[in-house]
Structure formats: C-alpha cells, structure tokens
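Heads up, one of the protein chains got dropped from this complex, but the rest are sitting where they should.
So that you can tell them apart, the chains are marked A, B and C in the order they are listed, and the count of residues begins at 1 in each.
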Amino acid sequence: MLYAMCFFLFVIGLYCALVKKNMVKIVIGIMIMEYSVNLFLVMLGYRAGGVAPIVGKDEFDAVSGMVKSSFVNSSVDPLPQALVLTAIVISLGSLALMISICIRTYEKYGTFDITQIRRLKG
Amino acid sequence: MKGMTIIVKSVSSWVKMLVLLFGIYITIFGHLTPGGGFAGGVILACSYILLMLAFGREYAEENLSLCVASKLDCVGALLFAAVALCGFIYGAAGFFLNFVHQKWQAGQGSALKLVSGGTIPLSNIAICLKVGASLFMIVLILSVFRADSSSGKEEVS
Amino acid sequence: MSVPLPVFVAIPLVTAFLLPLFSEKRRFGATLLANIATGALLVGAIASIGQSGVYRVGKWPIPLGINLVLDGFSGLLILTVSVVSFAAMLFSADYMERYTAKPKYLSLFLLMVTGMNGVVLSGDIFNLFVFLEIASIASYALVGFGCGHEELEASFKYMVLGSIASMFILFGIGLVYGNTGSLNMAYISQAIAGRGLNRGLLFALGLFVAGFGLKAALVPFHAWLPDAHPSAPAPISAMLSGVLIKALGVYALIRVVFNVFGITIQLGWVLLILGVLSMVAGGFLAIGQLDIKRLMAYSSISQLGYVVMGIGLGGLIIAEGGNPAWAKLAILGGLFHLINHAVYKSLLFLTSGSVEFSTGTRRMDQMGGLSKVLPITRATCTIASASIAGVPPFSGFWSKLILLIAAVQAGFVWLGAIIVFVAVLTLIMYLKVQRYVFLGELPENLQGVEEKRGSMTFAMVLLAYFCVLMGLLLLVPGLKATVLDPAVDVLVGGLSYSSRIIAMP
Partner (left out) sequence: MGMSYIFLFFMIFLVIAALIAVHTDNLLGSVICVGAIGFGGSLMFLFLRAPDIAITQIAVEVLGLIILIRATISRDKTFLSGQREFFGIVVSVAILFAISAVCLKAFDDLPDFGTPAFVSAARTQEIVASQDYIEQSLSKTGAANAVAAVILDWRAYDTLGEATVLFTSILGAVVILRKKTRNVGETGL
C-alpha cells in the first residue's frame, strides 16, 4: 500500500514533467519524482520497530570489540540510506543546473512558457 | 541589494556563528552521529547564504569571493581524490583502501572515539569543504546573474 | 593485469578537478594538460586490449564493496571511447578558441569521459547509475555551452528527458534491490537465475528498457537527439553521437538485458523491433534535412538502430535455441557496427565542424563547391561518407554485410530487405551531403574562406586513417580474436557472467 502510494507520487511527478508547459513546473515535476524515488528506497530498508543504524555506547561490547546481537537484529538497513544520500545530492546538483538553464532561457526569451520557446523544429 | 532591516542583520550576525559551528560539528562527528560531510557542507553554505541574504551580496563576497570559492571547490574535490589515491599508493594498489584504520587503529580500542574510523573523518572534511564551497558558489552566481540581467537591459527577442 | 582499472577513471577525474584552477589566460597549458590526459587514456586502453579482470575497490570482497569489471565487451567500449575522445580533444584545441571559458569546457569534457569510462567498467548497478549521471550532466552543460537560443532550448529539452530517464533507472534499481537484496550485478543475476523473474523484476526491466532507451535515443524515445546533437559544439557532437549514446544507452541496456536479467524471446523481439524502428524512421527523417549536423544526428539514430537490431537478433536466436553460429554472427555484426559508427560518425561531425568553422553556417543550401577551399575536410568527409554508406572496401560495408548474412541465414529475409533498404537510404543522404557541400559552384560570400590547418585537420586525418583501417579489425584473424571475439563471447555467454565474476581472483 505504501509502496503503491509512493509510485503514485512518482506518476504525479511524471505527469507534471511531461504535460506542463512552464519550465519551472517541469523542474518541479522532476523534483517530485526524485522525492518519491528517495522515499521508496528508504522504505525498502525499514524494519518495523527498528533502530537507526548507528551504534551507541549501549550496543557496543567493548571486550570483544563487536556490536551486540540485539543491535544487529533490530537495525534498519543502512545500504538504501547511503544510496539515498547519494541520490539527494545528485538531485540537488541537477536542480541547480536545470534552474540555471531556465533563468538563462528566461533572459533570452522573456518567458518560461515552452510553447513560446520554439526555434527548433521537428 | 543593501540587505534587510536592522533586526534581521543583528540576529543573523549571531545566528551565523551558531550555524557555522553546527556545520563543523556535524562534519567532524559524522562517523559517530548522524550527519556527515554532505549535511555539514550544506549547512556551512547556508550560514554564508544567510549572511548574503541579510547583508547583501557585496558583504558576503568580501568574506568569501567567487574566485576563492571556486578554488576551494576544486581543492576539496582534489583532497577527496587524494584520500582515495593515498590508499592506492600506500596499500599496494588499493584504491579507496581505508589504510589509516587498518594500519594503526584496528584493535586499539579506539571505537566510538573522535579519532577513529581511519580515512572516514578525513573524507568527511574534504567533502564538507567541497560541498560548502560549491553550493555557496551556485547561489552567489544565480544572484549575480540576476543583478546583471535586471540592470543591464538585455534585449529580448 | 598490466593497467589497474581505476586509472581509467582517476586520470580524467583528477585532471578535470585541476583544470578549473587555470585562468582564461593560461588556456594553452590547460589544453595541453587535457590532451595529455586523453592521450594517456588512449595508451592505457591500447595496453589493456585483450585483458580481463575484476578490481575490488577498497579491497573489500565482492558483494560488500564495489567492483570494476574489464571483460571483452567493456574493453571494446573503453577502446572506442579513448580513440574518439582523443581525436575530439585534439580537434577542440583550435575549434574551441571561438568560445570563452575554455578551461571549464575542457574540464566538463574530461568529466564526460570519466562518466563513460565509469559506466563501462562498473560491476555494480548503483555505481553505474552514479557515473551515468556524471556523464549525462556534463553533456547537458556542454550542449548548452554556446548559450545561444537554440543551444539553451535543446539543452533544456535534453536535460528534462535525460532526468526522467535517470529517475526511471533509479526506480528500477530500487525495485531490483527490493526483490533481490543486492546491488552487485553478478549477485543480482545469480538471485534472478535462482528464482526466476517475478512481476516486480519484470517492471524493473521495463523501466530499464525505457530509461536506457531514452539515453540511447531509440525511436520512440528519440525526441531529444536531433535537437541536442546539432546544437553542441562540433567536438561535443562527435562525442555525443560517437560514444555517449553508445556507452550510456546501448552498452548499459545490453549489459543489463544479456548479463543480468538474461535474454528471453520477448526481450529479443523488443530489441529487434526497437532497432528496426530506429533504422527506418531515422533514415527517412534524415533525408529531408538541410542542416548538415541535423542530418547527421538523424542518421545516428538510424545507424544505432543497426547495432541494437543486430544484437537483438542474436539474442532472439539464442533464446529460441537456433543455430549459435548465426547468433554469434549477428552479435558480431552489431558490435562491429557499433565501433565503426563511433569512428566514422565522430569523423563526420568533426568535418561538419570544420565546414561550419570556415563558412559560419550549417545550412547545406547556402554552401557549395567547398572541395576547392577545404581539401582535407573534403577528403576525410568522403572517406567517412563512403564508410557509413557501406561502399565495399570500407568498414561500414563489412558490418552491414555480416548483419545481412546473419539475418538471411537465420530465416529473417524481411529483415535482410530492410537492412539493404536502409543502406540505400544512407547512401542517398550522404551523396546529398557531398553534392550540396563540396560539389557545385562556390557562392559569392564564401569566396574568401580557407581551411584552418593544425590540430583540427590532424584530428580529422587521424580518424580517417582509423576509418580506413577499421576493416582490418575484422579481416585479420589475430585482431578479430583479441578485440571483437571476447566481446561477442560475453554476450553469448549470457548469465555465466555472474559465476565468472564471482570466481575471478
């Protein structure tokens, strides 16, 4: 159910990016797609009643130098979180580039409306 | 571009230091607590952007000019690549080998201390530098561009 | 293993980090440094011909860390990327003097090369995505480098479709991870072989085909290419058409389909139909163009169709249990056409850049008679045109012939007819280029033009030599056995990829 709603969010973003005529709206659509993918990835790693994947003082056995099994059996998956951290920064970078292209285009054409920005044909 | 009111200015000159410290804390303790180089770098950039929004672009540029930010960006990226390549040189062709931890720290009871994790804190600092500088740069460039295009009457076709 | 694999990523990456430190005045030093970097890559790529191996980053065992894989298929792509980027970088040295911010351009160029090398070498699907993003973002910025009206519009269109493709791929990666619990391609492949494709994985596969298809500009997804490739500066057009769509689109798609998910009859048909659609539609759209670079961009779609069609045909024959000799032949034809197209299409774009540099226009109806004033450009362009059109001694002929033989022998006679038909279309469109650009009367306003000698002509002549000698790659048995056959074996081997990677030292 939650996964399906996440995909619904993805489709909303896709709709916005494909159908809207305003450049900023298109960027917003792509941002919504990015949020939904990030949420989806983190949800995949969630464990019901789990703890964050950070070892505290209580979960560490100083004698053996290993973490306790209670932590191992309750921690959520760190891998998707690492992936999402990467994906967030990538999306910030592409947002910056996209917005630069947008405002440079605005300076040239005086509009954000892509139906009026049509020099290239077919 | 003269900045905002006196209230905003005096509050932000205090908050600026706190934000800066928080960013540094998050970076340095990135391997022990939530956070890390990216979050720290973004927060660091935010403190300068706060300065820019409150006092105007010129004031922020006096503190950290575009040219310096661009150099810092490259230096941070090179530092991170250097951490990777050090493993290559030190650990017999081990690109990204965590050589510091494996040589000196493993089994020394350093777990959960600030100096632990080998190359991880070093990479965090390099990334923080790189991310902070580059994000400050992008906001600065966007505002410089806007100022130019609004004053300089570009012809619109 | 002679060359450590991270070198292919580290050299361009570190150089790219250094280059923005150069100021505008010291751009000669920056150009020299960038050319040394691509030269070093070329040397490394030649030194690692015929090698194979796995490199574990950080010395972690495989499913924990990321691994880099060099096998026949990725080695072939590395070689192609290195050759084309070396020539395009040489060409940039003079050509890019027209634009400002040259050190930044060189840095972006090298970042694009980094991304492509990273994609080709990666053995981890998320890592593949990250490097794909590097190459894509660098190419978005490079398409808009001139900052003119057309450039910005093309760049925005390219960036929107490219970002949507990236999101498709990332969502697919999420689904694959959710279903198999792994990101390493060898382990994913093992898990899929263990329990078969379920609906989630099928959906992920659909997302991958759409995402990589968008990056490769196969026909239903091709809308961005005819705008983006002509708008970029000429060396970048050569890189985009020559290698970027192949490394990011075709390579990744083929790797995922053949080595991770495993080829099935339906997938073979999907690839075959995508390829045939691209061939025919690209060919018809190209003929009507009057903009020289736009014509070449449409022809790229058409030629890429040959590659995907050949590999899809091979996969189809394998999945149906047909004669493996014909499957091998079809895949060989596809791969050989891939490297052929990389060389001659980048050469064609470089010549178009030279023409544009001298005349200042891309409209073919405003040119004519340029063979007198641009002799070297004319000669190299004729070689490349003959090659792409499949005139017999040149390499394009051999790859199309192989595809034709494979199609007819496997019982797809209609496919053979389409191959011949599109070859004729290609011949017509390049005769048109020759006719409009180089033959006829020199117009008044172009009387004074002259050829810019130096690095630009050198790069073109270099690629023209490659173009002529490319046929040897197929005809000399030793070369074929070290360069082409290992790549074919990787694809024919299919899912044995995973056990081979896991067993490798």
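Everything that follows uses one rule, which is that contacts are C-beta pairs under 8 Å (C-beta built on N, C-alpha and C of every residue); 3 or more make two chains touch, one makes a residue touch a chain.
These figures come from a predicted structure and were not determined experimentally.
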Problem - Chains in view that touch the one left out, judged over the entire complex - result: A, B, C
Exercise for the section: Consider the whole complex, including the chain that is not shown, and state which of C:G44, C:G144 or C:G390 touches that chain. Expected result: C:G144
Handout entry: Interface with the undisplayed chain - residues on subunit A
Key = 1-9, 11-16, 18-22, 24-25, 27-29, 31-32, 35, 38-39, 42-56, 60, 65-67, 71-72, 75-86, 88-90, 92-97, 99-104, 106, 111-113
Handout entry: Positions on subunit C contacted by the hidden chain, ascending
Key = 13, 16-17, 20, 57-58, 60, 63-66, 97-101, 104-105, 107-108, 111, 114, 118, 126-127, 130-131, 133-134, 137-138, 140-142, 144-148, 152, 155, 175, 177-184, 187, 190-191, 194-195, 198-204, 356-360
Exercise for the section: Identify the residues of subunit B touching the omitted chain, counting contacts across the whole complex. Expected result: 26, 30-39, 42-43, 45-46, 49, 53, 70, 73, 77, 80-81, 84, 95-96, 98, 101, 105-106, 110-112, 116-120, 123-124, 127, 130-131, 134-135, 137-139, 141-143, 145-146, 148, 150
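By definition in this document, only the chains that are shown with their structure count from here on.
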Problem - Farthest-lying chain, centroid of Cα atoms versus that of subunit A - result: C
Handout entry: Length of the line joining the C-alpha centres of subunit B and subunit C, rounded to whole Å
Key = 36
Practice task
For subunit A and subunit C, let me know how many angstrom lie between their CA-based centres, rounded off.
Solution key: 29
Handout entry: Chain centre separation in whole Å, for subunit B relative to subunit A (CA means)
Key = 21
Completion exercise
Flagged in subunit A as touching 2+ other chains are 104, 108-109
Handout entry: Junction residues of subunit B - those touching two or more other chains
Key = 157
Completion exercise
subunit B partner, complex, touching residues on subunit C are 4, 6, 10, 13-14, 17-18, 20-21, 55, 57-59, 149
Practice task
Mind listing the subunit C positions that touch subunit A in their complex?
Solution key: 126, 130, 133, 137, 140-141, 144, 147, 149-150, 152-156, 159-160, 163-164, 167, 170-171, 174, 177-178, 183, 226-227, 231, 285
Fill in the blank from the handout: Contacts from subunit B onto subunit A in the complex sit at residues 32-34, 36, 38, 107, 109, 111-112, 131, 135, 138, 141-142, 145-146, 149, 154, 156-157
